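Here the complex is missing one protein chain, while the rest keep their positions.
For reference, chains read A and B in written order, and residue numbers begin at 1 within each chain.
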Amino acid sequence: MTIASAIAGIGATEFSKRSGRSELQLAAEAVFRALDDAGLPPSEVDGLVTYSQDANQEIAVARETGIGELSFFSRIPYGGGAACATVQQAAMAIATRQASTVVCYRAFNERSGRRFGQPDATIGGEPSSQGLEMSWHVPYGLMTPAAWVAMFARRYMHTYGAGSEDFGRVAVAMRKHAATNPAAWFYKRPITLEEHQASRWIVEPLHLLDCCQESDGAVALVITSLDRARDLRHSPALIAAATQGAGAGQMMMTSYYRDDMTGLPEMSVVGRKLWEMSGMSPSDIQTAILYDHFTPFVLPQLEELGFCPRGEAKDFIADGGIELDGPLPVNPHGGQLGEAYIHGMNGIAEAVRQIRGTAVNQIKNARNVLVTAGTGVPTSALILTTP
Amino acid sequence: MRTLSQGQIAVGTDLPELSIDLTPTMVISTALATMDFTPVHHDVAAARAQGSQDIFVNILTTMGLVERYVTDWTGPEVMITAINVKLGVPAYAGDRLVFTGTVTAESGGEYTVEVRGRVSLGDHAVGTVRFRPPGESA
């Protein structure tokens, strides 16, 4: 990118089960906190990026926060796959001088308002390309994110000899990390593998504790040029690489018709691009924020990104590989299983804290942090680094 | 047990909220106590077969609960003279019925309370209860 850019500010509301306020208010509060964190007034912002699923229009957020004129706004589709792509869009806008300071945000009442995990009989109803895609699955009752992921998980278990405990170890590690993070919903509430195994079935082979929580809350990020960021309140988190990816034969959560059902080809697409853009390799990464809406997809992410060979993620995890003192600490904040489900945006904020050296579970010498977005869907990823 | 007298009731006063958990026992026992044996009020399968999500409160019970809501507040010795209710969404077993009310008028010693009974689907019953406090000749 011709003009290097960096994340200069992060802001969030509290993470709760019932925010008691509108999604627009949550968005505005997070934006204010991110701007205050950067030390920038709203008037400096000329670009806004969010998810196509976000209920808060850019112009509404601009009105509430006193951001004046906008010269750039865009939205990223495919649910949580949008997370890192919001930063990618901001960086591209800055590199091409479409904007100078861009705020990315995600705000929702996903627990007290519309819950993504609840069946919606209308999702297959429209003859749009997505409605038709859903129509091969929804009539059979295959219509919740947990069920869509479970179908991949079962095949992965069969192919690589993995068991429910291998998924459980991810949940246990995330809850352990969250237990020492005061911002996490599950602060001071770790779980054991036995509790994971005893938790009720949601969709076999997924137990309740394989599924991330449902949260109300918002996160915002301020992106500006690296030069500008150097003059602001915190040391900048340089965007070393940011990219999107869809695999061949991609579907929304139901890519069951590709040759293999055990991998995440879209994560391989973004992985290859990240290494190419940054000039790094997996060994250069000190900690990774991997999208963990459901535990089973953490395993193929480790494999697709090259942190371990295919089929060996279960051994890497069982050996403590993703824990705070392991070779690749994953989600030191507790992830979406432990901290909150803000559609992946809270993970980007954690990556910034790791780069700044201000995280509650700080990884020593965290110079390069990799972040991924929603899995099972067209996705995105990024690498932040110390400039 | 005290009953509010005329001097203790003012137009504009809000009644304390009353929240009633609509357990199956509540729905069924009230339906039978009002001599209403229609299956949709006590037989889940029958209720579902006619398109309802569950058994639901019958109208005679709605009237009784509206009356109870007001007399719980006034005390026992007022004279209820009329209850007018506009019926809304069904009150299903498993839901919660929450009453709110306000004294809205007084005329010739007779008071009018506007009552609203809400469930999760919306207004179940909205209407008025008229009463005379003791010591007032009609």
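Assorted remarks:
Convention: a residue touches a chain if its C-beta (ideal position, glycine included) is under 8 Å from a C-beta of that chain, and two chains touch if they have at least 3 such contacts.
Everything that follows uses one rule, which is that contacts and distances are computed from a predicted model.
Taken from the listed names "Serine/threonine-protein kinase RsbT", "Common central domain of tyrosinase", "Probable glycine dehydrogenase (decarboxylating) subunit 1" or "DNA-binding protein", the protein name that UniProt assigns to the chain not shown is "DNA-binding protein".
Of the listed residues B:15, B:47 or B:83, the one in contact with the hidden chain in the full complex is B:83. In the complete complex, the hidden chain is touched by one of A:152, A:275, A:291 or A:341, namely A:152. When you scan A:13, A:56, A:74 or A:144 for touch with the missing chain, the hit is A:144. Screening A:48, A:62, A:171 or A:203 for touch with the missing chain picks out A:203. Residue B:33 is the one among B:33, B:105 or B:121 that touches the chain not shown. Interface residues of chain A with the unshown chain, by the touch rule above, are 117-119, 121, 124-128, 131-144, 147, 150-152, 154-155, 158, 200-205, 254, 256-257, 261. Mapped onto chain B, the interface with the missing chain covers residues 1, 20, 26, 29-30, 32-37, 51, 59-68, 71-72, 76-77, 79-87, 134.
We adopt the following convention: only the chains that are shown with their structure count from here on.
With each centre defined as the average position of its C-alpha atoms, the distance from chain A to chain B rounds to 49 Å.
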